[in-house]
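Notes follow the structure.
Just one protein chain is left out here, and the rest sit where they should.
Entry: chain A
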Amino acid sequence: MNSDVTDFASLAPAYPEMLLAVGAIVLLLVGVVINKERSLLVSYGAVLLLLVVGSLVLFAPAEGVLFNGVFISDSFARYMKVLVLGGSAFSLMLALPRAEEYGTHKFEYAILVLLATLGMMAMVSANDLMSLYVGLELQSLSLYVLAAIKRDDSRATEAGLKYFVLGALSSGMLLYGASMVYGFTGHTNLQEIVIAIADEGRSIGLIFGMVFLLSGVAFKISAVPFHMWTPDVYEGAPTPVTAFFATAPKVAAMALLVRLVMDTFQGITSDWQQVVIFLSIASMVLAAFAAIGQKSIKRLIAYSSIGHVGFALVGLSSGTQVGVEGVAIYMAIYVAMTVGLFACLLSLRTENGAVETIDELAGAAQKRPFVAAVMAIIMFSLIGMPPLAGFFAKWHAFLAAIDAQLYVLAVIGVLASAVSAFYYLRVVKVMYFDEPVRDFEAVPAELNIIIGVSGFLVVTYYFTVGGPLANFAHTAAGSLF
């Protein structure tokens, strides 16, 4: 009955999702059949699968609306999917060395990452409130399990439970918002909602629904005031899992937010702008000050990621194509920096195990000069020092805000960035100027490669990937207007 799927070829825009779903199930079977000692084989298979799906998205573009309007594949979705797949693939690679210690040696780890990635792709491609929710739940449910994957560790299970309870709360808010939007526009399809808003104008019920919907998504990108779970979950979860949390899911939720506000709620721009500007300022300011007092390096990264979401939202607040472009570039650079940062963190180990606090990094520059150098570069990039990648990320975001005459927002952003320099530089200071207390263990080769690639991209961003990335982001942003 009136389905637009008539033959296999008409499914082309959804080929990447289908391949990922089938691949995840095949790997699940493989994992169950082969014996336990070789479960890393599944992880390698999963990395390969993610890379294949990523290149399918990148090099075999098929765009269109599918499944009676619940699924959309456009340039913006493709751009974000490449980021999501890349983030997932690299964080899976980070989980390969010393998997036993982090609890990521179980083959189910890779399967859950794959299924979470599938959910993220569905979120990025959501063109209907229903598919949005299904994608979001698929992603969130996998993440709750991943947070607690090291099930004998009390901190990991606490993180998983906390994440689950708060995540369920945010899903409730999102669903409530979605039901209000549906009730006041009469449609679940995002394009139909645009038309309904244009016809009927704004109503208080619609604004209500929009605010709840955005609150639910803000929880997923951990924007203040919905950030409470982030430091606890990031600290409690095993480090490779935290690396995954900080990259791909953030990109997917950000893509969802961009599509909702730029596309669905374009008729009520002045209303959502207030919400996004508030989220942005609150995230930047709170993260900058809250991170100063942190001792645990993972909590520091959690606050740093909250702050970076705030900076990305600066670009979005403008509500212009340049702003979306800024967000797209920001998320790409953010993923590259975060992956590199976690690779450095995972490779610095003393005889007491993985480095947990900032003080334990003392003297890393003398013992592990390469890792410390890249980590310092990434810290400078996170501050936004030219000519590193982080500078260009912030430049694009602030430029969009200034174009849209949001001068106050841009000024607050720059000030917050200056404050955040303090805690980033503290890490560099501890690594370079404090006397080494303990010796550091040798770095596994896989991590060295990731650290090298990330460091290279961050340093040479302007000369190598910057141009093509900006072009890709430009086309991506263009498809929303």
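In the analysis below, a contact is a pair of C-beta atoms (placed from the backbone, for glycine too) under 8 Å apart; a residue touches a chain by one contact, two chains touch by 3 or more; residues count from 1.
By our rule, contacts and distances are computed from a predicted model.
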{"item": "Undepicted complex member, UniProt protein name, chosen from \"ABC transporter\", \"NADH-quinone oxidoreductase subunit J\", \"Molybdopterin synthase catalytic subunit\" or \"Electron transfer flavoprotein subunit alpha/FixB family protein\"", "value": "\"NADH-quinone oxidoreductase subunit J\""}
{"item": "Chain not shown: contacting residue from A:M120, A:I149 or A:V324", "value": "A:I149"}
{"item": "Hidden partner chain, touching residue among A:F67, A:Y432 or A:F456", "value": "A:F67"}
{"item": "Hidden partner chain, touching residue among A:L56, A:A99, A:M130 or A:L169", "value": "A:M130"}
{"item": "Hidden partner chain, residues of chain A it touches", "value": "1-3, 5, 14, 21, 25, 28, 66-68, 70-71, 106, 108, 111-112, 115-116, 118-119, 122, 130-131, 134-135, 137-138, 141-142, 144-145, 148-149, 151, 160, 186"}
